[in-house]
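What you see is the complex with one protein chain gone and the rest in place.
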């Protein structure tokens, strides 16, 4: 899409979509069991050090790389660009911002050709590539589908201390904000941004960062997500479920959050809406609205706010964390001082039985 | 069915199924809004004092009676029997147990003819009837279905202090236990019992009683239950959701618990299994098994254990509560002294992130 | 259930439900591929001559026996009775009707103990048994479920020339009619009859008989049935689909008809309604109603009316066919002389584009 703002800064590369994530896992066998045997991702190729996985509707080599390593972390957030020349634009874009940039004609991982990796202004390892090996799109291979088949990579979610700064950078990079969470004073707690016309390719969540909050895969229908829960129960692995299933307020999608064997968070997600028009209306949610993160009012568990995966620099070292100094969504809404609401007071009080429950559930 | 145990005691009436509940509500208009406008139950008839509701696949006059009254309570748990003569058996059955029995040739509520009401040994107001007005089964009337259409009354759930005593009485009455929850010392926390060949027509839940825990309506599919949640969110009434949606361990059904405007608990339920063979295997769950009440390990909220609706005697007065003296499931599993597990220790530890969460969620 | 009519004839055995079918297949390997690899039935045990299969929610040894043989046929329609003494009643019931009866203390197939087989008055090989080996109910084993998991045996369907005669016999045997198809002259084209409180345990379809029309397995939801179609497409076996998927008028269930490698017809079925009350209203459909067999008006393919599986006598020989002399449903509704309607004429004409289509589709 050509809808980037025109500034004096270098032109942004034309990003198509979030395309893959490379994560470091500490027990490749355990991770394989989780992503392949439990979640049913398709193995494109694998060796003793890494496994390349894709979703059923994907035609590029992979959507997820699991790499054996000493410490759980994220090595790259990979975005596909429209053409080879966009790699040059990516290099210029980041060099102009003083970022470290590396380019490899043969790619950083298997399946991918010419690629650029950067340590971006927020400290995240972003990769841009166009060349990638095509593999069979298994969309029609229903004999291989399990009840919870993952059909697409949908989005990333990143933790960063200063959301407005992150949003400005991402808008320069050509992303558009579709939804966000703010309070009455204008503090931004999270923002969702897209290139492809869904609610997001990535989101910025306020917190100590840079960290990876989650990677999200899409299913076709809601029952597919429920089937994943049922299967985890059958395997006596239900404690891999961190939050959900539920309906998001933000994005209107149906969701489930899992934690993989290293604690990396994986969302299963389905059915957000088309956002591709340039004047697509932004939805801003009040941080005190109980239904913003779960449309049914189910409280978010604290670990979901608290935990995230560390990210690596281009040398493979952990990027140091910067502390968020602005208000915390956890504390604003479910902490000791927090308050929140389901509806405006003139529309009716919370029922008595729920009030007690609310305090119990939230007074941590 | 003729599968009652033969004892010296009077023969039990041949009960077909749980058929309706009469509940007292304090604001009939608010209750109508909840049961008709939100949940979509069908109004068979109504006046200023009472509303008679049924499900889409029902052909008898009603499955639920809402009656305006000064205090929220349950006036009757109605069971349909196989034939008129079973009313005589019901009378004898309860008189032999020293219970108060009333019989009305014209019924206690509209639509029903000859009926027997009793104050049963556990203090519950049970009604037995055969004669009832037939109404149109709306099963094929899809133009009237909403996305969360309730198609059947599935079961009741009752709170009583001493579950084994309650089970013995219900077995004398011809019910069969399909599942229960026990601990290693044999304490029974709850038991599920059926006449029709589903997991239950009613269940006995340990607690101060007699109280009504919930009434449950069935949908066809899981997405129907999710649609009810979505609608409650859209109406900004998500705080009517108490627990779920989720998958039960016990019964294997998909569930949602709501609270009506008076706090009466309503379950929406779908897809348990056939239990009609006399040697149907009983499933006993360990009270410490995290997946017994929610297959996905989602903790039960305390209000779900704590709250219940008071019941009325045949004069319309609240039946006094008897305190449960045996161990409490709440305390056994999520209280300060409780412990629970997702799998046996040799199958793997709970992940670290969850341990903390677990304490937070449970240390009430 | 004890709701049989009391006559001078011997008391009927108390039948619980249709429980299993034994079919002869000509290529056991091909049949295994169809029932196990494609449909996902669970193998309880197997040897070179026979495979014993069950559904996910079943706790008895099998719901289907595939036996290698020289000619495709049905060897037994198996019904489970309430107690061992019902086998004596079964013997008496059929001997009083002059039928051939055999009893084997060790059963006719593996897993089953004492059993009675008869050549019934309509020529069908019926089996009655109580003793059967219990196996694990896999209801909670979601890690083994495919997207189209079959969870229960639901019913049989039999072809017989004279439906009213068949209905009378089945009512004597304790069955109750829930729905039927008639014309304005009272000709009965088909009738559905139940013991367990669903729409049927078996149905009688008018045609040259005795033949087996189909055996039906239940799924939990409609998407499970669609998933079976998708999988057949992926395997390039879509020509195993004979009719559907669709919504039945009769029974209100969602359905799909397949043909196995020998042409035996298998229905996949979900979501009919509770019929367990003795005064459950019978639904009679007009044979000319386009929506009786498919609620969406999709024409029934001729093979569905035409084809059926031959049945074996107790010596293993094909039972000769008796020709139906009454009107044929095929000819009444879609044959050259047939007519049918979607609604009454005063509610509106069929659209012009459909009229042509209708003739084309039906003028065979």
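Chains: A, B and C, in written order; residue numbering restarts at 1 for each.
Rule of thumb we're sticking to: a residue touches a chain if its C-beta (ideal position, glycine included) is under 8 Å from a C-beta of that chain, and two chains touch if they have at least 3 such contacts.
Note that this is a predicted model, so its numbers are computed, not measured.
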Result, missing-chain neighbours among shown chains, is A, B, C
Given C:232, C:268 or C:319, the correct residue touching the omitted chain is C:232
Residue of A:33, A:88, A:172 or A:221 in touch with the missing chain, whole complex considered: A:221
Among A:139, A:235, A:322 or A:350, the residue in touch with the chain that has been omitted: A:139
Would you mind spotting which of A:186, A:281, A:320 or A:345 touches the chain that isn't drawn? A:281
Missing-chain contacts on chain A, rising order, are 1-3, 14, 16-17, 57, 59-60, 80, 82-83, 134, 137, 139-140, 151-152, 196-197, 220-222, 249, 252, 271, 273-274, 276-281, 295
Interface with the undisplayed chain - residues on chain C: 221-223, 226, 229-230, 232-233, 236-242, 245, 247, 249, 254, 259, 261, 263, 290-291, 295-298, 301-303, 307, 342-343, 347, 350-354, 356-357, 360-361, 364
In the complete complex, which positions of chain B touch the hidden chain? 140-147, 149, 221, 223, 227, 230-231, 233-235
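One rule holds for everything that comes next: only the chains that are shown with their structure count from here on.
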Between chain A and chain B, what is the gap in Å from one C-alpha centre to the other? 41
Taking each chain's centre as the mean of its CA atoms, how far is chain B from chain C in angstrom? 34
Quick check: what residues of chain C touch more than one other chain, meaning two or more? 140, 221
